[in-house]
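The complex is shown incomplete by one protein chain, all other protein chains being positioned as in the whole.
Letters are used for the chains, namely A and B, taken in the order the chains are written, and counting of residues starts over at 1 for each.
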Amino acid sequence: MSKILQVENLVQEFNLTKDFLDKVKFKKGHFSLENRVVHAVNDVSFDVEQGEVFSLVGESGCGKSTTARTIIKLIEPKSGKIIFDGRDITRLKPQEMRPIRREMQMIFQDPYASLNPRQKIMEILTEPMLFHKLCSSKAEAEEKAIHLLERVGLSSEQANRYPHQFSGGQRQRIGIARALAVEPKFIIADEPVSALDVSIQAQILNILMDLKDEFHFSYLFIAHDLSVVKHISDSLGVMYLGSIVERAPKKLLFSNPVHPYTKALFSAAPTIDEGNIAESQELRGEIPSPIHLPSGCPFHDRCPVACPDCAREVPGFKEVEPGHFAACHLL
Amino acid sequence: MGEMKKMGAAPNKSLFRRLAESEFFHNYKRSPSAIIGTVIVVLVLFIALFGPLFAPQNPYDVASLSLTDSYKPPAWEAGGDARFIFGTDSQGRDIFSSLIYGSRISLFIGVVGTLLACAVGITLGLISGYFGGRVDAIIMRLADILLSFPDILVALFIMTMFGRGVSKLLVVFTIIGCVTYIRTVRAEVLTVKQMEYVDAARVIGIPNILIIAKHVLPNVMTTVIVLSTMKVGGLILAEATLSFLGVGVPVTEPSLGMLVKNGFDVLFSGYWWIAVMPGLYIMLIVFGINLLGDFLRDEFNPKLK
Partner (left out) sequence: MSETLLQVENLRTYFHTFRGVVKAVDGVSFSLDEGQVLGIVGESGSGKSVSSFSILKLIEPPGVVESDKILFQGEDISKKSEREMMKIRGKAISMVFQDPMTSLNPLYTIEKQITEMLDLHQKQMTKQEKHARCVELLQMVGIPNPEDRLKSYPHQFSGGMRQRVIIAIALAANPKLIIADEPTTALDVTIQAQILKLMDKLVKEQGASLILITHDLAVVSQMADRIIVMYCGKIVENGSRDDVIRRPSHPYTVGLLNSIPRMGEEQKRLESIPGMVPSMLDLPQGCYFAPRCKYCQDICRTVAPENHEVGPGHCAACHFPLTGGESHE
């Protein structure tokens, strides 16, 4: 099976002190120049096989959304390589990206911000089709749009309405339909159910799984909720402070998590049938700021089993079983 | 999935019905100030557009004037003439008719000036907000510079270089008036730019120009509309001030402000109606516009909901 996406050593940073004046600081009696850089993504590498669902999981600030937005070139990567369907798209310019954009699409997180409030649903759905000239006429595009709407569980009369007339779950369905409009090979879903109620989440996840089976595309799924990704993923990567700390196929990761952070994440996720809260394992401390990354392993200051090496050296990936990788010195 | 078809938003209605049933119209009906404002504005517009058809006199038709009619006080005062409701000026011109003709010029300048300032301001605001970086810095510094010039100085400058006239005055107002638009539109664009639907358009591959036109601009228009209503009133006042000071419209095109000036010269001789009537009319127009503008601004402000 070939790979639809290969991400190699991706790095993304945001410089908060672009202006000269922002850099000037007055500390302890004298002036100095200081650069404040947010190290959002630090040397991230992973692959997505064709037809597979790969999920990136982590808490806020871990860099998963930034990684997704960099891969789809909404922001230009600082360094590293993005190889999509065999083609290196890292340095492509917007005009060159245009034909490739037909093949990779995105579903966004906030159903209340991902649809233009001034556009009717029909227009939202036909816009990408007409832009990429996938239909010979507007009428054809409109017909396709109605099919898409029905495929995601809405009705054709609703195509003439505006987004504000729909609920969060319905808007998310429209967002999915929009992503499908250009018949992409690869879809990045950036926390598509986080903003929805639990019962609606299940509906949307089911739609996403059904569509994948029907249209055979590949997914990069971003989420912070482990239980959500368990259903939809084939493989997962757990991220912390801009790095992937563990990466494995679903069965292996859920049956045998090895990285201390992954284990803490599992333990912290509230589940039914678990015992009382007083007995759960607790991770101490706060998530550090990505501006001042801890030295060595990013997790060492909160890790319950950290050793002196952890603060000194960044751990590399070790293969703990075939296909199952973790970045920890203690393995 | 079949059950979804039964559920969904309300059935489609025509635009007129949607407007009539909307919360906007509901609040409008209940707001005395909005209704009064609308009545005033509609009346003023009507007078300006169709006034010449029923004005008792055309004050610019020298042949219809008679010096014997000069300095007549308003009709309800002693010595007044029923023909001239608000009295006459030094040339025998009917003040009431002068108001009608004068308002045409004042409103023309107010509305067209706003449209021009709006067009320039929106364009610069969109570019500044969407692209950011150096372009943004340059445009904002330009706006700061423009803002620091007093209107009078700019007017004097333009007049000296290019002479007087309504078109020159419009240039002045475009230059001064566009700054508020630039700043407000830029601020709105900065918010809209963060919205995921803009990201979605970029992910589709749509180029920036089209994104600005189809996705950013329509979402900025509500603020622009509110700003524009207030600006028309502001420009009418600004024009009145400039004309009063002698750097506004030329004498041949007497706006309401110019009428006030003419009346001011003889104000202390006791002929108060020549200056006061146009002054009151300016007040009425701007008041009506402000009432309407206030209502629109409160209605369109999502934070007050």
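In the analysis below, a residue touches a chain if its C-beta (ideal position, glycine included) is under 8 Å from a C-beta of that chain, and two chains touch if they have at least 3 such contacts.
Only a predicted model underlies this, so the values are computations on that prediction, with no experimental measurement involved.
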Contact residue for the chain not shown (choose from A:Ala159, A:Leu265, A:Cys297 or A:Ala326): A:Leu265
Residue of A:Glu8, A:Glu59, A:Glu123 or A:Glu183 touching the missing chain in the full complex: A:Glu59
Which of A:Thr70, A:Gln105 or A:Gln203 contacts the chain that the document leaves out: A:Gln203
Residues belonging to subunit A that touch the chain removed from view: 59-60, 167, 169-170, 197-203, 205-206, 209, 224-228, 230-231, 254, 264-278, 280, 282-284, 286-287
Interface with the undisplayed chain - residues on subunit B: 3-4, 7, 23, 26-27
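Convention: only the chains that are shown with their structure count from here on.
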Mean-CA-position distance for subunit B and subunit A (Å): 48
Touch list for subunit B against partner subunit A, complex: 1, 4-5, 8-12, 195-197, 199-207, 214-215, 218-219
Residues of subunit A touching subunit B in the complex: 69, 72, 74, 94, 97-98, 101-102, 104-106, 108-110, 113-119, 127-128, 131-132, 150, 153-155, 157-158, 160-161, 165-166, 170, 175, 178, 182
